[in-house]
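The next block holds one structure in the form of structure tokens; read it before the comments.
A single protein chain has been removed from this complex, and every other one stays in its place.
Showing chain A:
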Amino acid sequence: MELEKTLQHYFGFSTFRTGQKEIILDVLAGRNVLAVLPTGSGKSLCYQIPAMERSGVVLVISPLLSLMEDQVKQLKQTGFQQVIAINSFLKNKQAIYPSLDRYKLIYLSPEILQNRELLTQLKYLNISLFVIDEAHCISQWGYEFRPDYLKLRGIIEELGSPPFMALSATATPEVQEDIIAQLNHAPIVKHIYPMDRNNIAFLVEKVSSNQEKDSYLTDLFSQFTVPAMVYFSSKKEAERVAKMLSSELPELQIAYYHGGMDQTDRILIQQQFMEGKLDVICCTSAFGMGIDKSNVRLVVHYHIPIQIESFIQEIGRSGRDGLSSVSILLYTNFDHKIPERLIEGELPDTSVVRPLVSMLQKSVINQSSIKLDENKLIEQFCLSEIQWRFLHFQLEKHGMIKENRILKSRVEYDAIAKKIVCKITERNRYKMKKLNQMLQWVNVDECRRVALYQPFQKTINQPIYFCCDRCGFMLSQWDPVIPKKQSDPKDWKVQLQQLFSQGESQ
């Protein structure tokens, strides 16, 4: 009963959603937990409530900075103040370190955990739970492998092996096994929930050009005015299509959202969408995390995602109220090129490895170690942040870098370069394999629902409304629930009056 009270007090719900309570009870009993819960099932509650209920502090490792910030903000709004997010953007970090025991919930980015000073301070805390959010990042077979996650096992040990919780929304059985292996096969309780959604129908629409995609969308939204999201893999395209649709369909409210916008605007767009002021949102994958809107009816993919897991996450944002919803993927025959380019750009080009390694080697020819100038390297070799994190991790692994100093290595430099190049090739090949799975799904002849969820679970539920185009579903059959549209007053006088809930002005 106590748990429900906390739930009501801080979150305003009277009952838990599927899985939440079972997981929380295991956590409170001090067990290690692996939880795989579909998007939108309230994963974060599973550690937030223990943080509120128990003495000691809960550490949450999450790679998603904006999600971290949003959660801290939301928790503070509910009245829970003892929460903080520590990442590279936080100012005056050092000033906060000595008083970390004031907090009950601390969000940390995996990068910031590499900081020795912080780690030393964390050792003084009474850690009741160590949460690994997005735990699939620990697996080389996960769809978003992050090398820094591999160090978490060592860090947990250094912190005196507190109970841990690995959380993910997308982990195939293969990835689940890998997560457990990476965490030293510690005894663990598994809470795996199916991720198939029986109220979503699937449709793949093959077209021959982007113009056709544009006119398809125009027709679609003039026919169905329902809350909709359109996913893009580029910010520019999201903006372009949002503008195109706005001018074609002036009676609809259409906006775009991507990570390049400033924080105020991002919050405003999120709120407009939540409040039902927007009909269509054109966005990148940055949109959606932490957004809990129950009546999204349509999720369209303008570009094909780079793997099945992202696709499942993104379509999972529709139909949380259980009502009939549709996923549409638009595809042209050259669409595989965009994700291919994205994949190639994610890791450093193999041609930079040898020059970079040899330059580092030359810099320590006369002394045993020198300070590493990251920014200079990043600039000289035109690396992205992610590319550099990858190389940094590899160089560290091969003993060429330690605590931001370049070391003289006993191993042949050539051999190191070769190994790193190998790693890059292997990762790229793996990602291409994932992309191919996604592409195969586009061309599959059998039921799309079965093909999509089969790798993740043994049994797949029967659809409640429609299944997929392969099973005979056509958009013309769809009759979605259309939300009542509240049209906002246009005149500022009326707007102001309503906002302040004042009667007719005297």
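Observations, loosely collected:
One rule holds in what follows: contacts are C-beta pairs under 8 Å (C-beta built on N, C-alpha and C of every residue); 3 or more make two chains touch, one makes a residue touch a chain; residues count from 1.
Quick note on the criterion: contacts and distances are computed from a predicted model.
Per its UniProt entry, the chain excluded from the display bears the name "Helix-turn-helix domain-containing protein", taken from "Anti-sigma-W factor RsiW", "Osmoprotectant transport system ATP-binding protein", "Helix-turn-helix domain-containing protein" or "Mycofactocin maturase MftC". The hidden chain makes contact, of the residues A:174, A:265, A:321 or A:379, with A:265.
Contact with the undisplayed chain is limited, among A:54, A:191 or A:277, to A:277.
In the complete assembly, the contact with the undisplayed chain comes from A:501, out of A:15, A:92 or A:501. For chain A, the residues touching the absent chain in the complete assembly are 12, 73-74, 77-78, 246, 255, 261, 263-265, 267-272, 275, 277, 488, 491-493, 495-502, 505.
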